[in-house]
Structures are given as C-alpha cells and as structure tokens.
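Note that one protein chain of the assembly has been removed; the remaining protein chains are unaltered in position.
Chains: A and B, in written order; residue numbering restarts at 1 for each.
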Amino acid sequence: MTHRLRRIAGVLAASAALLCAGSAAAQIELEVWHSLSQDFGAPEFEAFAEEFNAVQDEIVVNVIYTGGYTDTLRRAEAALASGNPPAISMFEQTRGAGFVDAEAILPLDDLIANDPDTDRSDFFERLLTTCAIDGQLWCIPYNTSTPLIYYNADMFRDAGLDPETDVPTTWDELMEVGPAFAQHDDGGSLTRWAFGMRSDPGWMFDAWLGQAGGSFLNDDGDAFVFNDDRALEMAEFWLRMIDEEVAVPMGTSQTYDEFFAGNQAMVFQSTALLVSYLAQADFDIGVAPLWCHAECYAPLGGANLYIFDVGDDEVHQAAWEFLDFVTSVEKGAEFSVATGYHAPREASLDTDLLQARFAEVPEARVTYDQMALYGSARTLVPFWGEVHSLLTVATEQILLEGVDPQTALDEAVDEANRLLDVFSF
Amino acid sequence: MSEARTERRPRAALRLPPFGRLRRRIGDLVTAYLFVLPAAAVLFTFQYLPAIDIFRISLTNRLLLRPRWGYVGLDNYERLLNDGRFWNSVWNTFLFVVGSVPLQIALALALAIALAGPLRRAGFFRTVFFLPVAASLVGVSVIWEWIYHPRLGVLNELLGMIGVQGPNWLASSTWAMPSIILLVVWTGTGYYMVIYLAGVLDISKEYYEAAVLDGASRWQQFVHVTWPLLTPVTYLVIVLQVINSFQVFTTVYVMTGGGPARATEVLVYYLYQRAFESLEFGYASAIAVVLFLFLAVLTVIIRVGYGRTVTYDR
Partner (left out) sequence: MTVDAARRDWRGRLFTLLIVLVVSVLAALWLFPFVWAVVVSFKDPSEIVTDIWALPDRLIWDNYASAFDGLNYVRSLGNSLFVATSAALLQCVTGTLAAYAFARIVFPGREILFTLFLATLMIPTTVTLTANFLILQNFGWIDTYAALIVPQAASGFAIFLLRQFFLTIPNELQDAARMDGAGHLRFLWHVVVPLSRPALTTVFVFIFITNYNEFLWPLIMTSSEDMRVIQIALSTYTATEGITDFGPFMAAAVLTLLPTVILFAFLQRAFVRGITRTGIK
C-alpha cells in the first residue's frame, strides 16, 4: 500500500518536473521595445510579432510601445541603470551608440554568420553602415529613412518655373531659381519665398555639411572638424540664401506650416511622411532628392533594432530569430509599403508588393534611389545628444543672432571635442 | 528658521522611586529613538547621504551608463573653471535672481500691506494672488506659452492694439529671460505675500497710533514702522527667494528648453543637461557641489548682512 503510494507520488513528481522542464525549454519570453506610433508602422510591427508567436512555439515575443525616440531612450537608460533591459529595443540612429559604449549591446556578427539562411550581404550595404562601430555590427537596420525635398508645384508655375525641370538639384540652382519666388507686402516684408531654413536643423545639419563636402569627425575619428572651410562655406551659403531672400530662417515646425500655407515653395522632410504629406496638401505636391553641392549627401534617419547583451545565449539566439523574421524580404516590403521607410533587405525591392507600390506612387521610390546612391550613416558617438544641441545653438546663433559663423562653429567644436575627451577613458 | 524658542521642558513632576525613574528614562529613550527612526532613515538616506555623496561623485569621471569609471581628483572642477557654458548659466541665473527677486519682494510687500489694511476683509483678493502658488508650474507654463505666442498670443495682441509690434517672446534671446521672470513673478509673488501678510498683521496697532499722533504720513509710517519691524520677515523672504530662484528649472524646461541660443540656460538646467542628457554624472555632481556652496555662502552673506539690522522687537 505505502509502497504503491510512494510509486504514484514518484511518477507524479517526475511528470511535474518534466512538465516544468518542458515548458521552460519551450518558452523563451522576449520583451521588444519600439517607437513606432500608430501612424508609423505600429500595427504592422505588432502584427508581425503576433505572426511570429503563432508560427513557432519556442519563443514568445511581447511587443511594447515605449513612446517616441527620446522616451524610449530615456526608458532604456533607466532600465539599464536598474539592471533589467529588454531583449530587443529600437533606438534612433544617433542614440544606439551610447548603449554600445555602455557595453550593454550584443554584437551581431556571430549570430548572422551562424545563421545558414541569412547573409550580411542580404541587407542594403549603406543601411548596415548605420550599425557599424569599431568594425562590428551592433544592430539591424529597421525603420530607416532619408529626407527629401517636398515642393509645391503650383508655386513653381506661379513663379514662371517648370516643376518638372526647375526643382533645384544643386545649391547653385537653388540660388538661381530661388529669387523668383520672393514676394513682398506693402511694408516690404517677405510674404512668399522659396525655402524654409531650419534654425534647429537636426539631421539636416548633417545633410548641409555632407553636401558641402565636410564631416563632423576627422578621418581618424579623434577630433571634431565641423568648423573647417567646408563647414564655413555651408554657413556662408545659409546666410547668402537669407540675404538674397531665397530662404527664411525659422523653427522646424514653422517650415511645415508655411509650406502647407502656400507661402513657401520647398521644405525638407523625411520620406516617412510621404503618404501623409501627399494626402494633406491641397496643392500639386512633388518630391525630389536632396540637392547637392561639392557632394551629394543624404543622412540616414529613423531607427534600428538592437539586442541587449543579457548574458544568455539562448535569449540572444531567440532575439536574433525575431529580428531575422521582421526584417525578412516579405515583411520588409510589407512594412515599407505601409510606412514609407526603407525595407532592410535589397531583395524586397523585387517583390510584387513594392513594385506595385512604386507603380502606384512613384514618389515612394525616390528615397530608395537616394539611399542606395549616397545615403550616409550619422555620426556614431555616445554623446550625440549633446552634439545635437550644440549644433542647434550654433545654427541659431548664425541664423538668428548674427553671430559670426566661425565663432559659433568654433565654440561648438571646442565643446564637442571636450566631450570626446570626457568619453575617452 | 523662525523657530520660537519657547519650548517648555516637561517637568519631572511625578515622584517615582529612583529605580522606577531610571526605568522610565530608559523607556523614554527607547521610545524616542523608535519614534525618530522612520523619519531619520528617510532623511539620512535621501538627504544626508546624497548631499555627502555628490562630493565623492564629483571626483570621478563617472558616466551614468558606462560601467567603468575612476577617480580623477579635481579634474571636473578644473574643467568647470574653463567651461563657458557653465559661466553662461551662472550669469543667466544671476540675471534671473536680480530680475525676479526685488520685483517679487516689492510686489509681495505692497500687496500684503494693501490686504492687511484697506482690503482686510476681502479674502477674495488673497485667494486670487495666492492661487498660482498652488497651481503646477508645468500647467501655468503651458498657459503662458500661449500668452507669449507671437501670432496667437494675448500679449502681442494687446501690444498690437496700442500699435506696438511685439517680439517673438520666447524665441528671442533678448526677451526670453524677461518672459520667464514675468511668469515667475506671477506664480511666486502670492507665496511671499502670505508670509509678509502674517508679518504685517503681527505688528501691533499701537505703533501706528503713536506714529499718527506724531503726525507721520503714510509713507513715514511705512518707512519708520512697517519696514523696520518687518526686517526679520524680509530676511526670511530674501533667503527663501534666493534659494528658490537659484533652483529655477521647470519653467525653463517647459517654455524654452534653455534656448534660444542658451539665453535661458540657468544653473540647474545646465546641471540637468549634464547629468541626464549627456549622462556625465561626475561633472554634473561637480556643478551640484558648486551650486550647493553658492547657496550656503549666499545664505551666510544674507544672514550677516541682515544680522546687524534684524530687530526682534515685536
């Protein structure tokens, strides 16, 4: 009797242990943080995750919207500080480097190399550069974009220009056609103009600087040089645009307001807003690649997906499988159609989905061409947030405060170099 | 601070045998320490410990997220000396203090006298002036952002009526600081008014009656009775204002983000930027230490400056 009972108890215990072990092996739970709002891909991304959970049963992905780029950044900093980072997080282009610097991110080179179905070369080469730091790959490009010129074709015609041929492709052309837009009221103030020059330029500083042939860091990456002759040429050009009434300096949101109010012929905006801008404009709207000068240059914006190093290979592998899944050729195409962001893999371009999209909305292709030709990674330093604000201040000083460009840029470069020094231990 | 030293010592009124008294004293001791313990734990952990710790952190090159760090001696302080942005923030804080403190004191005192005198029964006014004190700074900043809006704001609309083209208040490096000062005067005056009001109401009627008999005018009454008798209150108000003003942050964060071109970047905002934007905890702690010392020295200076003239006769 007691013997039998003991045996039953033994069997029960063994099966319970098996069950536990079984479920533990079957279920790896991954928390995935993202910054995609409802209009910018959240429904698609969440649907991908659901599908991923449905097609296999070893990994359960839990997708969490952690607010915009800055909110996600702050939240990840806090999570890291308190020691529970998520498995995967999305970081804006310039903000992932801080987490790499914090030794919190897993390099992906080995995971990709060990994956028989995926090759590094599947991804757009230029997009991969946004994840490359010190010769290693730290993220997978996901919702990336480039800025475009959005123009009001009606205003071009009004000004006696042809929107097919006269949208400027270089700085010089901008200066040629720009004055045609200028109109004044009785008091002599400008009521219509060609272009809204952002006084808080954000990533457009990268664009201007790159077009001038300059760069933030020198080739060795040990000093900031955005106060050299190239950068000065850029700043002088800004002032010339304003001087000759081609451009008016203003805050970013105002550049959009004035564009849609029909006061301003051209504005810089991300390709991610293509769909909403096409719908929003009550005039004939078009898009064009950014203009060039010494070089053609388009900064890569948007965000990428990072795997946190949590010291558990199984979790890392599971996280990679999810990344592989959401960046697949089909999913990438689907995401690109829904949002206007680039698909991460080149083969997505050949899918029926994207081909149909390009046929229907030819403007959607502009960013792909621009990205493939001269899309460039942002500067990947851990303290970019500070450099960003230095650039804002310098630009405000130059455009609005009448500070001499050399002085303003020197000051920003000095400060940036000091930060480089602070972070160099 | 204005603590009245009028405490009564509990009398050892009960005659207890010596042994019982000792037991009671031990009991009292244990009870007292147990009672004090919860507050002591909180205050020690979140006030004293960090106040001491900032000195230690300020000697490191600690970056919040980077696991490795070390002690760097006084490097951070050396860097402070040559940090133009730091001195700019000191200057901006100074402008803010100079712009807001006297204005608030004058206004608070004038209102207190008016509300203590002719309008004593009009509690409504007290409530109105005091209301912004209870309101959140973020909330009122959002409201004032709209008041200051160049095209849609009330301020420029009013100026337009008298034919003046108002500036883009918060986006102008000339006007942003005055705009913030004006908002702070609006939010803060009621607080100091209440302190003054208590002080004014405390002044005995006899002084004024005597002054009137001497034929003193209202202004003379103010200069010779009210103002001198309010000296301790004024001292308190100045100390509080300076300490509060040096810590201005929320309005700047919400309305200007320190801009344009750093025209409103005050000390605490700069500290915040260093600590929580570029995550330079070591350097930010050095700024905090300097701020701490500034405040301590200022309090002492005000104390000494006022100590001589403080009249406690009331």
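Going forward, a residue touches a chain if its C-beta (ideal position, glycine included) is under 8 Å from a C-beta of that chain, and two chains touch if they have at least 3 such contacts.
Just so it is clear, the model here is predicted, and its values are computed rather than measured.
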- Message: By the document's own contact criterion, which visible chains does the hidden chain reach in the full complex?
- Response: A, B
- Identified contact with the non-displayed chain, of B:F130, B:Y208 or B:F222: B:F130
- Return the single residue from A:D71, A:E176 or A:D350 that touches the missing chain. A:D71
- Touch rule applied to chain A and the missing chain gives residues 66-68, 71, 74-75, 77-79, 81-83, 253-254, 256-257
- Note on the structure: Touch rule applied to chain B and the missing chain gives residues 1-4, 6-11, 13-14, 27-29, 31-33, 35-36, 38-43, 45-51, 53-54, 57, 64, 111, 114-115, 117-119, 124-125, 127-132, 134-140, 142-147, 149, 152, 154, 157, 186, 190-191, 194-195, 197-198, 218, 236-237, 240, 243-244, 246-247, 249-250, 253-254, 268, 271-272, 275-276, 281, 284-285, 288-289, 291-292, 295-296, 299
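Note that in this section only the chains that are shown with their structure count from here on.
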- Message: Taking the touch rule as given, give the residues of chain A at its contact with chain B in the complex, in rising order.
- Response: 77, 80-81, 98-99, 101-104, 251, 382-383, 385-386, 389, 392-393, 396-397, 400-401, 403, 411, 415, 418-419, 422-423, 425
- Within the complex, which stretch of chain B touches chain A? 61, 63-70, 79, 84-85, 171, 173, 259-262, 273, 277-280, 283
